[in-house]
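Shown below is the structure under consideration.
What you see is the complex with one protein chain gone and the rest in place.
Read from first to last, the chains carry the letters A, B and C; within each, the first residue is number 1.
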């Protein structure tokens, strides 16, 4: 029984297995299956300042070993969250992290200020990498100046752990990582989805209402793993990894590549119990490799 | 029986189904299975000015719906090709296209000058996107100035059809496409492989000798399709598409998205007969949709 | 915590109903919860490289004594095809119970349950569970041709059986809404229920609205998760975009923004 505890800046995790934003609702939906307190942490569905209806149906297309989504950040806005959802979930005994989204820097700031007041939210994940919204979103995450600007301004108003979520749709993700580190990010998380597309050949039409969407799942794992490896070498702050993690072996690979913790996303759709299987499998792996703590595993790839 | 003929600049193809460089050797290996004259064209294994041993073994790792390779452009150099291989294959009744690789602009020029002399090579594919070599390769393909420089210089010395092969490992592939179009490229082909990585969790080591490699196969298809769609909208020159094409439906999707022709790559490893199946399937598709020529299909996605 | 489960069921029977429909009986490892007509399960498709996500199917029958849950699978594409190839003894993973059931009819009410295509299962289940005497229940089943119909004679004990076929080879020729039950006396019903292809459900909804009859439909939107986290299955409603998997699949037509 190895020690699975690990920290991301001020955030103390009982284990490094967390749920990815947009794939686990507001935690309650997963709590229907098991006690979410067993998890290392939960990144809640992306929130914006105001209600968003999201994109039109259809929003989803299956792809080889993956899927495209074009949800477009459907959510009821931060105030609704604070008044209606937060009271119901704040007692969960695991860090709940809010995924913060905006169209402008001002949006991000205003939203963050509100989140800063929430006692039971110990961290935010600044989403500058959502490919499914027309304004803001990924636009901030694909240039260094854009990423720096949002991070800097949000850092000014936010006291707790600030994780910046990076887009993989860039030439050099480690540059962006270094840029946000330079502006005071406590951690970076990656990868968000890859911009992809699917077509119905018979109907000669795109399968998504938005034409393009975000690719996730095992298909992207090799690219995500490479990016995590590059970023972990480039920055000193902890890296939270995601992208196609389906089992404990996948999680171990990302941790070996330098991740301090991992997020499970699309895998939940296949089987919401996968995070528990990963925690167990990680434990078994550490025992088998005679490691006392998961900390020994972080970045221990032999190259 | 629809008309499958289509042109890429001066290159007249009997059908739009070609083989991707590095996945079909020098055509002879595929000719062991069927008469390669049935194909639209063949992009030969990447050539360099001098012999290259390529990277160390292991060079390959299987991934979900795809594979990573780290071949590193192993080839015997252009002179060996001209003297030993070219004479054996030049009678094939299908366009043979040489995939041109260099570490410096001078390399590209020298190589292209030699290729320009080969009667039976009607086109080159300028590979500025190989992720598996230390110098040159992808470095030229991920910035506009780099891509422009090689294209401009090669264009000066090359008279026939010049296709530039783009890297998907960039923030905005359509910018690079426009840049090479501006320097006289007759066509762009995309995508080359995505930089990815695979780890042996038990051994705690990378699976590839080079740590990272190039991801190909169906896993990348949604991203490749999106990029082809973006590029086809951005440039006026014909687009040659590849990335995970496994069957006629996949090929149709790329053509709908704007590709004039497609290349079949990794699919050959699963089944070298797939290109023939695609030609047949494409024919059936056009008949079913009452189109007389594949030209009607190009870019006809309804959005 | 939790009233949803992911479990491996054992296939006890796979019965071919006709060329494209199969009945799967699946034995649960643990006592099954109450599951009502309209609710569904999300089934994993194993042993294929083409399918990544689960596929949702309405529950057709519950046998709490034997701990068996049944579904009817109509072959539509690759996933449904693969699922019809399972054999007794195979294990198959289900997420359950999912979604909301139809509103049960009140005592003494008269109902019409209209099913077509892959939407048959919940209608048969509803007829059986309605709690009404058979004479209060009309089942109307539409298909393209007689050969697309499956044998539902056993259901005559729960309601009267009526059929339409597009080619006239069984029952009334035409679509379900061409049947006399629609054209003559729709107003006589207290509730109309429908499940099937979108076009059919919209036609039913149109008639029901015209006749002023309460109508519920079960939608079959594309789903990634099935339990409310991905927000892919949404349907525009008067309350905004709602998840079909958690707020549906059963909706009253007055909640929907259908242009009918």
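Everything that follows uses one rule, which is that a residue touches a chain if its C-beta (ideal position, glycine included) is under 8 Å from a C-beta of that chain, and two chains touch if they have at least 3 such contacts.
Since this is a predicted model, take the numbers as computed values, not measurements.
A.B. asks: Quick check: which displayed chains does the absent chain contact?
C.D. replies: B, C
A.B. asks: Decide which residue listed in B:120, B:134, B:233 or B:270 touches the omitted chain of the complex.
C.D. replies: If we include the chain that is not displayed, B:270 is the one touching it.
A.B. asks: Based on the whole complex, identify which of B:15, B:69 or B:112 touches the chain you can't see.
C.D. replies: B:69
A.B. asks: Quickly run down the residues of subunit B that touch the omitted chain.
C.D. replies: 22-25, 29-35, 45, 51, 53-54, 57-60, 62-67, 69, 71, 74, 217, 266, 268-273
A.B. asks: Which parts of subunit C face the unshown chain closely enough to count as touching?
C.D. replies: Against the left-out chain, subunit C lists 47-49, 51-52.
Everything below uses one rule, namely that only the chains that are shown with their structure count from here on.
A.B. asks: In the touch network of chains, how many steps separate subunit B from subunit C on the shortest route?
C.D. replies: Shortest path length, in steps: 2.
A.B. asks: Measuring between mean CA coordinates, which chain is farthest from subunit B?
C.D. replies: Measuring from the centre of subunit B, the most distant chain centre belongs to C.
A.B. asks: Would you identify the chain whose C-alpha centroid lies closest to the centroid of all protein C-alpha atoms displayed?
C.D. replies: A
A.B. asks: Provide the C-alpha centroid distance between subunit B and subunit C, rounded to the nearest whole angstrom.
C.D. replies: 48
A.B. asks: If you average the CA atoms of subunit A and of subunit B, how far apart do the two points sit, in angstrom?
C.D. replies: Each chain's C-alpha centroid was found; their separation is 34 Å.
A.B. asks: Find every residue in subunit C that makes contact with two or more other chains and list them.
C.D. replies: Correct list: 49.
A.B. asks: If I count partner chains per residue in subunit B, which residues reach a count of at least 2?
C.D. replies: 65
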